[in-house]
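Have a look at this one.
One protein chain is absent from this view; the other protein chains keep their places.
A and B are the chain letters, set down in written order, and residue numbers restart from 1 in every chain.
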Amino acid sequence: MTVMRSAGGEALIKDVGRDDVTMRSFLRGLAPVDQVGVEQRAAMLWSRSIKTDSKQWGLDTAVSMIDLTTLEGNDTPGKVRTLCVKAVHPDPTDPQCPRVAAVCLYPDLIADAVAQLAGSGVAVASVATAFPSGRASRAVRLADVREAVAAGAGEVDMVIDRGAFLAGRYSQVFDDIVAVKQECGAAHLKVILETGELATYDNVSRASWLALVAGADFIKTSTGKISPAATPGVAVTMLAVVRDFAAATGERRGVKLAGGIRSSKDALRYLVAVKEVAGEPWLSPDRFRFGASSLLNDLLMQRMKLRTGAYSGPNYVTVD
Amino acid sequence: MPTENNGRRPASNDDRVEVRKTYKLFIGGAFPRSESGRTYPIADSDGGFMANVAQASRKDLRDAVVAARKAQPGWGDATAYNRGQVIYRIAEMLEGRRAQFAAEIAAAEGVSARAADHQVSASIDRWVWYAGWSDKLSQVLGAANPVAGPYFNFSVPEPTGVVGVIAPPESSLLGLVSVVAPVIVSGNSVVVVASTQLPLPAVTFAEVLATSDLPGGVVNVLTGDVAELSPWLASHQDVNALDLAGAGDLVADLERSAADTVKRVLRPDAGEPDWTAAPDMARMVAFLETKTVWHPVGV
Partner (left out) sequence: MTDYDYSPAPEARTIARLRPSYGMYVDGNFTAGHGGSFETVNPADEKVLTTVALADATDVDVAIKAARRAYENVWAPMPGRERAKYLFRIARLIQERARELAVLESLDNGKPIRESRDVDIPMAAAHFFYYAGWADKLGYAGFGPDPKPYGVAAQVVPWNFPLLMAAWKLAPALAAGNTAVLKSAETTPLSALALADIIAQADLPPGVVNILSGGPETGEALVAHPGVDKVAFTGSTEVGKQIAKIVAGTPKRLTLELGGKAANIVFDDAPLEQAVEGIVNGIFFNQGHVCCAGSRLLVQESIAEETVEALQRRLMHLKLGDPLDKNTDIGAINSAAQLKRISELTAIAESEGATRWSPPCELPSAGYWFAPTVLTDVTPAHRVAREEVFGPVLAVMTFRTPDEAVAKANNTPYGLSAGVWTDKGSRILWMSQRLRAGVVWANTFNRFDPSSPFGGYGESGYGREGGRHGLGAYLAH
């Protein structure tokens, strides 16, 4: 926000992608992020104690924010079918259980999922752009997007070219995103920064701004193929950027955390970060998502515990 | 009145009339008279007249504190290497005038020429000893502290600021040097009230300071009545610390007064100490603050 103000506000933000020099000076002018400070802030958020009503609300909301994901070489139409059923009715024993936000798949499996989820309210998201490395020509990456959208994907999860970003070719990354966004049409674009490869919070902050300015509807931490994936410090950093972007432009964009979030406790804590860093308007699947698979079952078990008063076990929730 | 032996000059062996020195104050690198116009006579150990010295007033003291405050930041910011050289230069200057000091001390304190000479030698050596400390203090007293967290944390000694010193009453040069040198070596500035009864070597020593490379105002020398001046020093809000070496019976009152501004106070030992004994770090440490700096360690 600091930089936004001094840089001259909304109009200029939209203009920073004009050329490399402008983009570079904009990104370098952002307020730095102190690692120790941001991790301390995260640790403090993580010390919040979520009980009873808040916990119930948090568990339900977390379920509704999940992009139920499978991104494996051995994915099959059968696996996708199982996943889609679960996405709509995560807990067959509890009709009150919310559906998840989306399923997230490779492009070639999108058509099946779209057919199965039509009218369910669960969106279908496709990774694209030569996920997860992104190491392909722009033409190939755009073709990947085109096919996913053509197959009916309502959401596209692209990866940025981390190599270009780390080499300082910010405009190239920017142009990629703009091109993908164009290819997406009405589909929502999530831009995966792969924060584990960007290594520093300053880079996370810069890449977040870059993606938002280029038109990302969501900024997303990770592919799930690189460790570390989503971390509390990265989440806090990205949530602060969408908040500041909204303050500067009036547009509330979303954040998706992906990779490594497996427990309900973690999910509830990330929601604390969403509330206290970005703000309450972000406590919604429209603006916040978990990219996860095993997290869902843990949330379901915790929901059961709240409902029955007894601890649940893995055989009381469905395997995918 | 035997002017030949009064110690202010080596006895002259011709018939010319000696040019006497006017003993004045040393404030901000200059030698003013007391603004009060007062002087008081100083006798030698046999009771003979030696000189009239300036009798500083509280206003002179105030001016001296202003000069000391003005000089302190520059002196404190000087590199330790530079301060060491300046202090070593004081020793050089003193060495060049040892005969004059020996005669003056002998006359004032009534000690033998040999004893006076020893006192001058010890004074010179003391400056040399302290000169070497300037760039060692931080290493000996500082620390890198292993805190339990992602921080680099270090402590460094820093000068306290302006220090008021009541010089020892009986050791006119060595005592004076022994209380001034440890205060300034770390970057403090000083307002020193010389021995009421034996002030002449202090004023002559100020001439040494004036001709060394010490910036004006780092050391300010007042002569006069310790009992009159010291309460103003103790209560002065812009004085950070006191060395009460020569305060005698006044110590308790001065300490109480100093408490109003939380001054650091170095109490005197009982009785006049043996200034010829080798010093330790205590007089330096008494006028140092410890500053600790924290900074996160991250990427």
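In this text, a residue touches a chain if its C-beta (ideal position, glycine included) is under 8 Å from a C-beta of that chain, and two chains touch if they have at least 3 such contacts.
Bear in mind that the values here come from a model prediction, so they are computed numbers and not experimental data.
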item: Left-out chain, listing which of the shown chains it touches; value: A, B
item: Identified contact with the non-displayed chain, of A:13, A:68 or A:272; value: A:272
item: Residue among A:37, A:132, A:152 or A:168 touching the omitted chain; value: A:37
item: Per the touch definition above, residue among B:112, B:145, B:197 or B:211 touching the missing chain; value: B:145
item: Touch criterion as defined above, residue of A:180, A:193 or A:240 at the omitted chain; value: A:240
item: Touch residues of chain A, complete complex, unshown partner; value: 1-2, 5-6, 31-34, 36-38, 40-41, 47-55, 57-58, 61, 240, 271-272, 275-276, 280, 283-284
item: Touching residues (missing chain, whole complex) on chain B; value: 77, 140-141, 143, 145-149, 151, 153, 155, 160, 237, 240, 251-253, 255-256, 258-262, 264, 282, 289-296
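In the analysis below, only the chains that are shown with their structure count from here on.
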item: Contacting residues of chain B [partner chain A, same complex]; value: 150-151, 296-299
item: In the complex, chain A residues that touch chain B; value: 34-37, 39, 199-200
